[in-house]
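A single protein chain has been omitted from the complex, and every remaining protein chain is retained in its original position.
As written, the chains take the letters A and B, and residue 1 is the first residue of each chain.
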Amino acid sequence: MIFLFTDFGAADLYVGQVKGVLAERAPGIPVIDLLHEAPAFNVKASAHLLAALAERLPRGSVVFAVVDPGVGGKRDAVVVRSDGRYFVGPDNGLLSVAAARAERRTVWSITWRPRTLARSFHGRDLFAPIAAAIARGDFPEARLKRKPRLAASFGADDLAEVIYVDHYGNAATGLRASGVSRRARLVVKGTWIAHARVFSEAPQGEVFWYENSIGLVEIAANSVSAAAKLGLRVGQRLAVETA
Amino acid sequence: MIFLFTDFGAADLYVGQVKGVLAERAPGIPVIDLLHEAPAFNVKASAHLLAALAERLPRGSVVFAVVDPGVGGKRDAVVVRSDGRYFVGPDNGLLSVAAARAERRTVWSITWRPRTLARSFHGRDLFAPIAAAIARGDFPEARLKRKPRLAASFGADDLAEVIYVDHYGNAATGLRASGVSRRARLVVKGTWIAHARVFSEAPQGEVFWYENSIGLVEIAANSVSAAAKLGLRVGQRLAVETA
Partner (left out) sequence: MIFLFTDFGAADLYVGQVKGVLAERAPGIPVIDLLHEAPAFNVKASAHLLAALAERLPRGSVVFAVVDPGVGGKRDAVVVRSDGRYFVGPDNGLLSVAAARAERRTVWSITWRPRTLARSFHGRDLFAPIAAAIARGDFPEARLKRKPRLAASFGADDLAEVIYVDHYGNAATGLRASGVSRRARLVVKGTWIAHARVFSEAPQGEVFWYENSIGLVEIAANSVSAAAKLGLRVGQRLAVETA
């Protein structure tokens, strides 16, 4: 299975071109849109979101992960195998949080270059063919070269920031809920936010935090947009106050 | 075939997680996005829209239908077979209009609970595995229990309200066009709206109603947004005046 995680825009004309390449080169392999609205100019937030999502994907999955503001510049193109999942994307930190948290990881530089390579769209021309080859079980050894580690890494630690705001207005953070006591409160923009187990537990309109479906601390509100109410955006910093 | 009808957002990160589960558990079964922008906090409008869409789906289809503001609360999780189509979703009224209009229906409560069940995402953890099992022809009897009827039902009647506004600005209502005379006029917010057969029949900018492609009365305007022009939103009530 190939999962796509990008900032290409769900409604834009880039994803279809990538899927055309995958369908040609890895026929019959399911391709699943994980997210195409990853924070475009915040690779660190995207890296934390990717790590949380990827942890739940089947072993053997191929994750095409491209948030790549530096496309056409000097960053390397890489394949990372971590805990049995393959990631294909730029070496700009995007894959680094998932890699740093894995028990085992192997990193390859993509040395191959296609005959036609659009400077602004390595996703279609470079990463998609490599992802397709891996997904169809044809690991492209000859197009790769082992390297000791990723050049850009954000490390394994949590990130005390908003990393994603969904269409309901819930704001996911880079904090893993497993490490945060249910009695702890978040402090964001001067507001104290307590824990609630489920939406229906909180009075209507009240802001609370809970463990979201990918294991992260998320700020939400019952029936209203927490992000609008508190003015939250990706990159907003926050603190955890333990009781 | 599995059809998805949700309020998860077409561009958000929820649909992909559901599709990951379906691809793993029902490999080779086509999964089709019917709509992911169903009216999020208006289950009744969503129920009417689902009923109109579902009527046109092939018999044997599985419809994963989740608009579920009460997720994590006390509402039941159900499977409904109506006229040969299977619906999987919450027992909050969402499936009830389609069920009430069917000639035959059978209702099951989903008694099974997965080992890991995110309180905020039954779609991925509970409904998707059940939908996958049905779609691959492996009806999960042991995980279900017959119940006499849905607990929450809006009934079979039409709904004289706007139930959906599309990206062109056309406003679909919960009125089935088969029951409305072409000579009738709609009255909405003090405006009288006459019938036109096709867009090109109405003068540019003029608001009219017509039978849309899923059999509903829809308010539209030639080359402009009827919803913007009249200030229409989901839930707006209207009346039918017969000549």
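Here is the rule we go by: a contact is a pair of C-beta atoms (placed from the backbone, for glycine too) under 8 Å apart; a residue touches a chain by one contact, two chains touch by 3 or more.
What you see is a predicted model, and the numbers here were worked out from it, not measured in a lab.
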item: Option touching the unshown chain, where B:22, B:53, B:110 or B:230 are the choices; value: B:53
item: Residue, one of B:13, B:34, B:51 or B:130, that touches the chain absent here; value: B:34
item: Among B:41, B:139 or B:199, residue touching the chain not depicted; value: B:199
item: Residues from chain A at the interface with the omitted partner, ascending; value: 9-17, 19-20, 23-24, 27, 40-41, 69-73, 118-121, 124-125
item: Contact set of chain B toward the excluded chain (per top definition); value: 1, 3, 9-11, 30, 32-37, 49, 53, 56-58, 164, 166-168, 197-200, 210, 212-214, 223
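Everything below uses one rule, namely that only the chains that are shown with their structure count from here on.
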item: Length of the line joining the C-alpha centres of chain A and chain B, rounded to whole Å; value: 31
